[in-house]
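In what follows, a single structure is set out as structure tokens and then discussed.
One protein chain is absent from this view; the other protein chains keep their places.
A and B label the chains in the order they appear, each numbered from 1.
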Amino acid sequence: MSNLKARMTIDPAYRLAETDPRIYGSFIEHLGRAVYGGIYDPGHPAADEDGFRQDVIDLVKELNVPIVRYPGGNFVSGYRWEDGVGPVEQRPVQLDLAWRSLEPNRVGLNEFARWAKKANSQVMMAVNLGTRGIEEAKQIVEYCNHPGGSYWSDLRRKHGIEQPHGIRVWCLGNEMDGPWQIGRKTADEYGRLAQEAAKVMKWVDPSIELVACGSSGSKIATFPDWERIVLEHAYDEVDYLSLHTYYGNRDGDLANFLASSLDMDAFIRTVVATCDFVRAKKRSNKTIYLSFDEWNVWFHSNEADKQVEPWQVGPPLLEDVYTMEDALVVGCMLITLLKHADRVRIACLAQLVNVIAPIMTENGGPSWRQTIFYPFAHASNLARGVVLHAPVESPKYDSKDFTDVPYLEAVPVWNEAAGELVLLAVNRAEEPLALDVDLRGFPNARSKEHIVLTHPNMKAVNTKDRPDEVVPQKRSIGAVDAGRLSVELPALSWNVLRVRV
Amino acid sequence: MSNLKARMTIDPAYRLAETDPRIYGSFIEHLGRAVYGGIYDPGHPAADEDGFRQDVIDLVKELNVPIVRYPGGNFVSGYRWEDGVGPVEQRPVQLDLAWRSLEPNRVGLNEFARWAKKANSQVMMAVNLGTRGIEEAKQIVEYCNHPGGSYWSDLRRKHGIEQPHGIRVWCLGNEMDGPWQIGRKTADEYGRLAQEAAKVMKWVDPSIELVACGSSGSKIATFPDWERIVLEHAYDEVDYLSLHTYYGNRDGDLANFLASSLDMDAFIRTVVATCDFVRAKKRSNKTIYLSFDEWNVWFHSNEADKQVEPWQVGPPLLEDVYTMEDALVVGCMLITLLKHADRVRIACLAQLVNVIAPIMTENGGPSWRQTIFYPFAHASNLARGVVLHAPVESPKYDSKDFTDVPYLEAVPVWNEAAGELVLLAVNRAEEPLALDVDLRGFPNARSKEHIVLTHPNMKAVNTKDRPDEVVPQKRSIGAVDAGRLSVELPALSWNVLRVRV
Partner (left out) sequence: MSNLKARMTIDPAYRLAETDPRIYGSFIEHLGRAVYGGIYDPGHPAADEDGFRQDVIDLVKELNVPIVRYPGGNFVSGYRWEDGVGPVEQRPVQLDLAWRSLEPNRVGLNEFARWAKKANSQVMMAVNLGTRGIEEAKQIVEYCNHPGGSYWSDLRRKHGIEQPHGIRVWCLGNEMDGPWQIGRKTADEYGRLAQEAAKVMKWVDPSIELVACGSSGSKIATFPDWERIVLEHAYDEVDYLSLHTYYGNRDGDLANFLASSLDMDAFIRTVVATCDFVRAKKRSNKTIYLSFDEWNVWFHSNEADKQVEPWQVGPPLLEDVYTMEDALVVGCMLITLLKHADRVRIACLAQLVNVIAPIMTENGGPSWRQTIFYPFAHASNLARGVVLHAPVESPKYDSKDFTDVPYLEAVPVWNEAAGELVLLAVNRAEEPLALDVDLRGFPNARSKEHIVLTHPNMKAVNTKDRPDEVVPQKRSIGAVDAGRLSVELPALSWNVLRVRV
């Protein structure tokens, strides 16, 4: 019997927003072994005719990732995209200053677009606003999206890509506020550059959507004035503002770590407020939406990375091995994103393969699912449809950095087409939690499935040799009785409750 | 008999300024059918060995245009001039984002210089300060004006142009304040860029004159602080400040439309004041002159242009068909420019062929004169010499936007060399106006000719099929009597009074 009890009310009349499928996006950067040794490994037994690992593609499909941001990240701020197109043997090897690695340019935008198609994904392309300006931004859109008959579109066709890539979402640089960025900008510098780049890019292809860089994190000193200033320049020209955040359990304080998603929630609320402040100041009736295009747990590899020799191709950088507790935090972050589905239209788990990633590979060897693979796959595959406002009554706790942390983190998503209500829920408590759900308004609700991810050891991980140490389990689930569903969420667990409606 | 009576006094002692011939300049932009299908149409029966239409050249000569601005306009802010030189078959086809047209680069600066020579005109060249910087500004001046022995000048010679073009007047970008501009700049951004570009351009060729961008119009929110800030940066380096304005009769309010030139007059006065404010602040004894390098009526084609498909070569853009009333406004604007000849040294009717232009062509077909051709041709051919201060006493009216609009708009120009005094005059009234001119100081004045442009229908136009619907007429003119000339100006008419002196 649980001592902890929580209640939720779920009513289809209280619609927050339709989830945008792109909330389940991810990210492939030219960084570490994401590309070289990750998605691309031409000598691998599972490599296809393009050198892409089929086993990795299969895992990406299992994650059901509708959009993948590319090619960076910090990398893009020094990237010359034209180095990566045309005959492979003529492509230069470049020093990538972002990660102090060697970029052989064997994979470029055309190869990546091909890979994305195989992975059932769209490309979310970033342009370099670190070392480059608006002319190059125009040229890459023309190369990618213009049908033909002009210099850059005909160059694409000469490179064997007859049809335009039709890339719809474009990032105006990456984390331009960060001192680590190649060609960092002040908020005014970046706001102006983003505005002018946006104009020329949309003149080439008015159907594209543009993401301006928000702050690289809510802890940087220029947040949230960065957002205000950037939007004061570029409000009319851009469609989304980006957010990035990463959490880690550096102090070994589990309760505090599990509460990290409250910081993410506050971050989103502040950015929404800032966007709407500028909307008022501009007397605009346009709404800026959010692209949370980097989010994850990241801290395990920090020290190891300092030992990596510079100027390698595909060095083992940012290879966090994720624990069970990391999967719970990722689950809480997914729920938080969904609870803001009215404004968050794009989100990208950073990243996808090897680099702080749900999928790991060994060069020439096997691939496997990290712990965080599971909550993402569950949400991406099942939590599509309408997010419902659902009041939660839960006992709470205080931690080092947070107060009033609810033990229960949960969000219901109603997939009307599939006739299914999915409740994603994390129990942050170290004991089971009894959840009582009032399903008012779903008169035909019938419980279907309870999937649980947990482990006796919160530090448990999946590795090449023990890839199934942490895997989800099915649990028995009681019937819906008089419109109520009672279910027990195990201690420190990720839960998916599926109800036919 | 007229009820309206006006008086003028014209005295050679009251000299305002020698007119600079360049006040009768015009403008050819890579826009619509100005170049392709306008001046250049190699398949046309009248095309010469360079593909230039001889009939168009003849009409341009009839207009007597001493200088033509080129190649833009908004176009220049994305233009790569080197795309338009060298072997034609190697020139790239580019997307022009300014007008969302296709630029085939079959005409470039060398071809245009050749055309201008045939048209008895000088080139006023604009450099791209939208997407480019000072190095490219240096290179184009070196290519055009340096004799040889250096990379860029030798490239010109390699392209078959042994002698330097000797282009004297250069525009530092175009309308850099406008949100529609490729690579718009803030006033500080532009002032700094103009200053630095000016330096390198004059170091290559100290004999050149430079025009900095003023506001794109007096109604833009940044006017006239734009002018102040730009000059605070670049006062010492530039010679002229540009002004642009266009008027239209959007509400069908003729009296108000005819008064438009009062707005132009106020615009000029404000810019002069701003220039002289900065002069005082800089403790400078240098005077900045004005280049009114875009002016005309423009509104007829606005709606039609929205329907034009993008990415065509030479699409039918900005093809205003001018009415009789437009010709009156153009006449008033010409008179206004002349009344400021002490500061306005360059002016460009925008534009010359097909695009809001006095000359129209049909691709492969005939060319003809629009209504506005005539006042421009009269002024350009006859009103050369010294502008005289000439007090006008005229009855006045009020309109929607203006008060105290004189029915008579007039300016005398004394061509001493030709022994002729020319009075340009518009009667804004819907009835004839009796004008009494006191020719004190011209003891030998003898009336010579009275040319009139008017039409019973103010909406009358010239078209391919009726090219002579609106044409000037000679009217009888009385003798100068006791130093006075009495003449009747017809209702709503443009008038040229020629007096031998």
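Everything below uses one rule, namely that a residue touches a chain if its C-beta (ideal position, glycine included) is under 8 Å from a C-beta of that chain, and two chains touch if they have at least 3 such contacts.
For clarity, every value in this text was computed on a predicted model and none was experimentally measured.
Visitor: One chain is left out of this view; which of A:Gly166, A:Gly183 or A:Gly441 touches it in the full complex?
Guide: A:Gly183
Visitor: Which one touches the absent chain: B:Asp11, B:Glu62, B:Glu82 or B:Glu196?
Guide: The one listed residue touching the chain not shown is B:Glu196.
Visitor: Given the contact definition stated above, which residue among B:Val204, B:Val405 or B:Leu485 touches the chain not shown here?
Guide: Final answer for the missing-chain contact: B:Val204.
Visitor: Just the residue numbers, please: which parts of chain B touch the chain that's not shown?
Guide: 133-135, 138, 142, 146, 149-152, 154, 192, 196, 199-200, 203-204
Visitor: List every residue of chain A that touches the chain not included in the displayed model.
Guide: Residues of chain A in touch with the missing chain: 78, 92-95, 97, 100, 102, 131-132, 182-184, 186, 189, 311.
Please note the rule applied: only the chains that are shown with their structure count from here on.
Visitor: Nearest whole angstrom, what separates the Cα centre of chain A from the Cα centre of chain B?
Guide: 55
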